[in-house]
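I have placed the structure first, in the form of structure tokens, so that the comments after it can refer back to it.
Every protein chain but one is kept in place in this view of the complex.
First chain written, first letter: the chains are A, B, C, D and E, and each begins at residue 1.
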């Protein structure tokens, strides 16, 4: 069912962006795709705008004539400060300012579990807990969540902040058995967030219907997200393939997992890759 | 399974009353039906008492020899103050006083979402939030909820207050896609409320298992209500037939919907009908 | 400091009304005094309107040309239902409707601890707990609190509900050592409620700064009430003169005290007087 | 899937112990079975240690070389003080001390609903409410829960406290329709508690997915327990066979049921059997 | 003012016991003093019962003919398990059973901050937080708090649990600048707890009115405790005499202070003395 004339999708060349190009197609006449990387072979319903979110004027131009923004652009994991600053902090500001100026009414933002990563798993944080970012990446997600709060209270731009946990083709380690969100559920979540009658400034966690939920959407039912997938079929395989989690390791201890253990990007030992 | 000798059903000539006559039949030997309108052709298990709830003596007589009261009588939407006062405030007082005098142990009361209508949808109110009535109608529901509290604490008359959201044959607009309760679920809810071992003074929201719940029964699981229906099958049809909700309109903004926009009944522009 | 042109004071012939006539004099050019009993010898700054609050037209006329209403009228303790209905439920509705029609911006309402009387003393209820009225009197206070909520949310008439505990010349029994509010503190409370820049729909408990507080104003600091009195000087005298409280008696158990034990006014054993 | 080398199961000769011997077999190479009663015919994967938990040295020896402890030993219902003290308070202390000395990392403890039995059913207690034990039995469960807290905070021994409600072959009275946990769900619960990546000091209620839940696991989703059974098939039979619950009886009023009515074991009228 | 005939004071030979002998004298005709150590030279209003609280029969006899019990006996800091078990767990049980049998209505119990010692200082725990004992000593205080809960809910013996922080002649280190309670305030606290009209099962923290409160009595105002002392006069002296607290040391990090760092009494490195 087409709800929109033109949805802008930022980060369209990324993994989730690619999933959403297909998943959101039925919702709008046109998808405007943005990335700083080139996007080849757009479909008939797609139009491509290649630009860096740090380029304010380019962002302003790009947002014109759109109904809604699905903002998945910006650094997708821990980066050096300057990258985080440019791609997420400055980039998100440009998106929101453009939305204000062009009267876009709703933004769906790819926030992250890493905005609250230092809460322990056994505390099962809900969508009302305080920010506890675990990385510069998480800090920049906190910034955009607060930016969204300002633009709702003051300028009436609505946002749903999706605190995405682990969205891949399949769960890759024991922690992801609990934090995983399938690509199909990601599409369901974005669609629900786009079409709920009113969201104001809302936050929701993005996982599938897995066993062992370490975050709670009990106050976010108004979004209408109903996950259909879970990690049951992957349990035994991942469990056998991967070493047990030590409960005192960040991987098990915090909802942010190993991001809580990442060294600072300026640290010589910094290594952004997941632990073996 | 018959749990009761004789259940009194007030408001029996109304839409929900008609549904409940059939739905509650298995629960009692006899249903005593009350309305101020005549009720034709009672079934073998039914007996009819026609009277106005504002008539204290008639209510006292009617309540005698009953085990339980399903109190769905009173003004069913916004009315002028005198009507609200007579039918709901005075009427409910007569019901509770009669229950106290005749030793009736439990009342199931058709309260309404409009007792808390001014809470915003994105706040997803639970059953412990403060009253925020949206109309004289909602105010009279608040009164009866508090009356029930008094009669439980002091006189040990139990009540389940059902904050019914939108109970019709099918969802009629975009808001009702979220707030709708089917007739069958209404029967399930009343049955659960009648048969739970202990309810004291309890409150529960009455909706089906719809996508996009804007109220929360997380503290009302002891009632044992399990909705079986939802609005999924109606989604596309209603979505296309009805205009989008503006998120700043009461219809989308408040759990009470357009009741929050209703003018006062004394206002020349007062129009109790739903917005087109 | 004069903040108002004309304040309407209902219940002006009662004990607290008499205290407030003097206490509020500096706040307005004129005090309009209302009671159903005659008020003799008004001062120069006073004007008298004798009428029953159940008389809608009289109330409408009386409210004209006032800036603020200090609404202390209505039944001052447990009464028969018809009295409660007429003096408090209908009377308060008339006051609020008149305020809406005449554009009065703020009402200070003499609610009561009996709106939440069935909370236990050791639970130390704050201003966000649910209503638990202990009498028809308390129930009518709940009604007016909810009425005030509606008139704020919908019509922007502000109210501070003062849940007055025990306001007399001096504490009269052991319970009042904890619940007592002096007349001077009552004036301070009403003045704070009238002059706080914004109150919306607020609730505050009315006691002096006694030892052993069984209610909490921790969420009502915005009213700016600072009690100056306490019951210390009365402790030994009252303690010796009065029998100990049994902790299972309503007098000690509930914040509503012996009102929780009062029989229903229709009960032959009903006796509205305090226990000996 | 084998997660453990050797799990110690205390209380292995009891009803639940017998269920768990079979249910936990796939999780470990060896099950070490303990009871003070003899256990005949151990399976190939089982080894038996018969000793009393009150015997500190025997417990210390028994815990050596185990990976995890499923601690279901101790008095299984109300007993005289000396029995409760020896079997549960002293016995549990011995288990935890042995775990500390031998470096066992996780204990699954059969706590009980009777640790919080005096909360009312309509309050639907969650896993964060205060202890309100209903018997010496419940008090000893509170003790072990707090002991587990100490051994987690200070010595990093993890525990999941299972507040088991009513675990039998089938529900035996009207209350158990709501509080029942099937044997299969009990196995599921213990398995989830054993295999969750991190539990720290966690509490979860043990019931099946029954209609009318009077306790809430909303903060315990991280354990990953998914009940598969419920009491639906037993409803009509039990309902007809058993008398209605009076809502003021402990059986209906408190989550601890008739334990709240049990006399003290020293009382001449003490009778530990369920009411007829 | 004499409120009681005969108050039993356990632990009467200890430091606080000695303070209370003098402080409580005005409250009762007779103080019955108990300790396992001899008490020389009782005053005219005092009678001495020397016995060990682990001696059930002696405790039963001792409690006869008393109105109230101020229970300060039992291990006063960390001890070996057997000592804790005998003096506090078994001893407290004997006190409560004796109170039940002899109809004593109220017990004031010297609980301790160490019942919740593992809460962090910056979380400022109130009286509703979960138990988090920091020692066997703290665990035994948790036990008695729960025992008191049972004896209130079931047998109507009231208790105020005083979670005493640091009660000495003067503050001895930097932490005690914040946790200190003067002897005079200790007497005020016990007197308030004895004379409040109803306490049911209540908990209150025992500190003076110091700067930098790390615990909150916001829900315990009904006890009527008003501390008159504080540590201001000691600040500079202690600050200079003692080394700064490292914020990661237990001394600064947890409300239980260095108890959180104590080794287990069975550990060869166990040293129950405060850090130098």
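Criterion: a contact is a pair of C-beta atoms (placed from the backbone, for glycine too) under 8 Å apart; a residue touches a chain by one contact, two chains touch by 3 or more.
Everything numeric in this text was worked out from a predicted model, so none of it was measured.
Touch, as defined at the top, links the missing chain to these shown chains in the whole complex: A, C, E.
Of the options A:33, A:95, A:147 or A:245, the residue whose C-beta touches the omitted chain is A:147. Of the options E:37, E:122, E:170 or E:266, the residue whose C-beta touches the omitted chain is E:122. From the set A:16, A:33, A:63 or A:89, the residue in touch with the chain omitted from the display is A:89, counting the whole complex.
Contact with the chain not shown here comes from a single listed residue; of A:25, A:139 or A:218, that residue is A:139. Chain C meets the missing chain through residues 1, 3, 105, 156, 158, 192, 196-202, 218-224, 226.
Remark: the residues of chain A touching the chain excluded from display are 81, 85, 89-90, 93, 97, 100, 118, 128, 130-136, 138-139, 142-143, 146-147, 149-150, 153-155, 260, 264, 266.
The chain not shown here touches chain E at positions 120-122, 124, 174-175, 178, 211-214, 216, 218, 236, 239-240, 244-245, 247-248, 251-253.
Please note the rule applied: only the chains that are shown with their structure count from here on.
At the interface between chain A and chain D, two copies of one sequence, fewer than half of the residue numbers in use are shared by both copies. The interface formed by A-B recurs in A-D: of the pairs listed in A-D, D-E or B-C, only this one shares over half of its residue-numbered contact pairs with it.
Centroid to centroid, with C-alpha atoms defining each point, chain B and chain D lie 41 Å apart.
Within chain A, the positions touching two or more other chains are listed as 218.
Under the contact rule defined at the top, the touching pairs of chains are A-B, A-D, B-C, B-D, C-E, D-E.
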